[in-house]
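Next up is a structure, given as structure tokens.
Removed from the display is one protein chain of the complex; every other protein chain stays in position.
Labels run A and B following the written order; every chain starts at residue 1.
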Amino acid sequence: MAVVEITGVSKRYGDVPAVENFNLTTKDGEFVVLVGPSGCGKTTTMRMIAGLESVTEGSIRIGGRDVVGMIPKERDVAMVFQNYALFPHMNVFGNLSFGLRLRKVAESEIKEEVHKAAKILNIEHLLARKPRELSGGERQRVALGRAIVRKPKVFLMDEPLSNIDAKLRVEMRAEISKLQRRLAVTTFYVTHDQVEALSMGDRVVVMLKGHIQQVGTPKELFNSPSNRFVAGFIGSPSMNFVRARVGPQGAVAAGDNFHLILPSGLFAAVARRGLDQVWVGIRPEHLKLDRGTPTDDNLIRSVVEVVEPQGSTTIMQLSVGSETRLIAQFNEQLDREPGTPLTLSVAPESIYLFDPATDESIR
Amino acid sequence: MERLEKAGIRSERAFKYAMLAPAVLWVVGFTFFPIFSAINYSFANYVLGRGITRYVGLQNYINVLSDGGFWYSLFITLIFVVVSVPIEVALGFLLAWMITVGPPGKGLFRAIFIAPLFTMEVAIGYLGVTMFTSQGGMVATLLSWIGLEVPWMATASGGLAAAILLDIWQWTPFVFLMALAALAAIPNDIYDAATLEASNHWQVLWHVGLPLAWPVMTVAILLRLIEGLKTFGLPFALTSGGPGTSTQLFSIKDYLTTIQFFDFGRGSAMGILYLIMVSVVITVFFQQMRKRLE
Partner (left out) sequence: MENLLWINSKRRTKAILYVVAIIAVLWVLAPFVWAINNSFKTLEATFSTGAVIPFLNFQPTLDSWKEVLGNPNALSSMLNSAVVALGTTLLVLILGTPAAYSLARYEFVIGSKDIALWFLSQRVLPPVVVLVPFYVLMVKLRLLDSWTGLILAYSTFNLAFCVVIMRDIFRDVSKEVEEAARIEGANLWQIFWMIALPLSLDGLIVTAVIVFSFSWNEALFASALTSQDAATLPSFILASRSTRGVDFNVAAVNTILAIAPPVIMSFFVQRYLARGLSFGAVKG
């Protein structure tokens, strides 16, 4: 159990920055997810915590100790790798006991701890097998087991579920969450899958090109994204973005068929910034069918392009005017022919606005 | 449709055998035939200019086996191999590990380090004479600076030692190359996983590097053993088997018997005997290695 404080950490390869100014202080036992597209620096950050990458600038403290410069062994962290990295020439027992053996722990104690960990993960019956004889899911448990056996201060997990098929993944997600809560060890979890991030993290760190975009609880990220990237990255299907002109009377418009009236507070914020153009963000699930009057000016008039039934919901691709496309998700089974018109409305509180120059959200 | 398919399969078969045929014929003609021919000569009495005059049964073999020089040459060859191969393997592997762990610039190091593999053995052997000779030789001079004097070229053990040193110089890079490749083939995250728990890189070598590179190392050892038992060029150019016949490796002795004394029958018998012995040794060794792998 430990609090991890990462202050001003940067990693540069020569002139090329991989991570810039990463700041985060965890709570003890917190599950922190680092999420972002490939190349955003999430794995590099985690490897710096582990000691597998050197730190160009900044400090990392684990349990109060500054670990920059310490070899991984001295940091007392454990890591689960994307491809499991099980030692192929050792059996499961050997893999699990590796860290303890290197620390010259007594044999009887090793046996005890290994069996304990194996029991938690339900792999006791596999202890004599070699990794090549195990299934993907079993290997993953062994990888987890290797991490928990040592009772480290911090768990680091590098996309452990990426190589597992979808169905098993959902199951494993829940198991890892349960395990982490049971062991109450501060955990860093890297993934590129935002669904995974939202469902597992106490807090989520969204990264892009080496910079932190936003840190918050899943709810905060979803409801109050701080910039357009986070807004578009979190949530599936992704948020729609429409470039609109700021009109008089507290409205935004894009062409003749897109005209929305903003809540007064939001419009004031826009006016304060002196903007004449904004990005309007609307989540697909917030687009509602409207049978409003043809003269109503708080509507979106669209034409159906593609209909994708999703079981109990329906996703549609719609075109607005000649340039804008929207994705809408309806909570019912809706049938429409491509080419038919569809009128939509949005609740004012579901409208997000972003500054076109900085992509920051406007509140 | 079926007819087209059958024609397709037939032309494929023709292609597959046609591509293979020239090489197979060549091998049969130039490998099998000469071996049988050698066996043939081993039972015969060959006179230069007249060919095989008569068959003498096992006489050649008996002559070879009762020749002390033959056994001596086996002994010398054995020493040569037993000393040079383990050193080459150990040095090559350790160097490969150090380079894997170590400083950037691996490519340049590797490029330089590989050069000896491509050098001409007899040239190095002849150069070696100038390096090990007591008058002005490089090694002799360097040793004299620290007060040592070793009679390299004047004695059997000195000559053998010099040959071994040069062999190590030339062939360690071979093991190095293979070890380097084997170590590089280990996935990075396995190194990572071990580094997470290890106090230093030797621990990583012992627990991960060596075990996972071992299968390839057995091939390297086997190949060096096979080649080592056949060594000819370097020692021959270095010592000519001398002083006298004291550093005559097997291949040197057989060569001289055949080419200098033109005793083809005896030379062939010697060769066949050696082939049998070497095959046995290699097979036993190979099986031992296979057992260790499991």
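Structural remarks
As a working rule, a residue touches a chain if its C-beta (ideal position, glycine included) is under 8 Å from a C-beta of that chain, and two chains touch if they have at least 3 such contacts.
On a predicted model such as this, the values are computed, not experimentally measured, just so you know.
Listed residues B:Tyr72, B:Phe109 or B:Trp214: the one in touch with the omitted chain is B:Phe109. Interface with the hidden chain, as seen from chain B, comprises residues 11-12, 15-17, 19-20, 22-24, 26-27, 30-31, 33-35, 37-38, 41, 46, 51, 95, 98-104, 107, 109-131, 133, 135-136, 138, 141-142, 169, 173-174, 177-178, 180-182, 185, 188, 191-192, 195, 200-201, 204, 216, 219-220, 222-223, 226-227, 229-230, 232-233, 236-237, 240, 250-251, 254-255, 258-259, 264, 267-268, 271-272, 274-275, 278-279, 282.
Basically, only the chains that are shown with their structure count from here on.
One finds 57 Å separating the Cα centroids of chain A and chain B. Contact residues of chain B toward chain A in the complex are 187, 189-190, 192-199, 203, 207-208, 211-212.
Residues of chain A that touch chain B in their complex: 50-52, 71-73, 77-79, 81-83, 85-89, 98-99, 102-103, 146.
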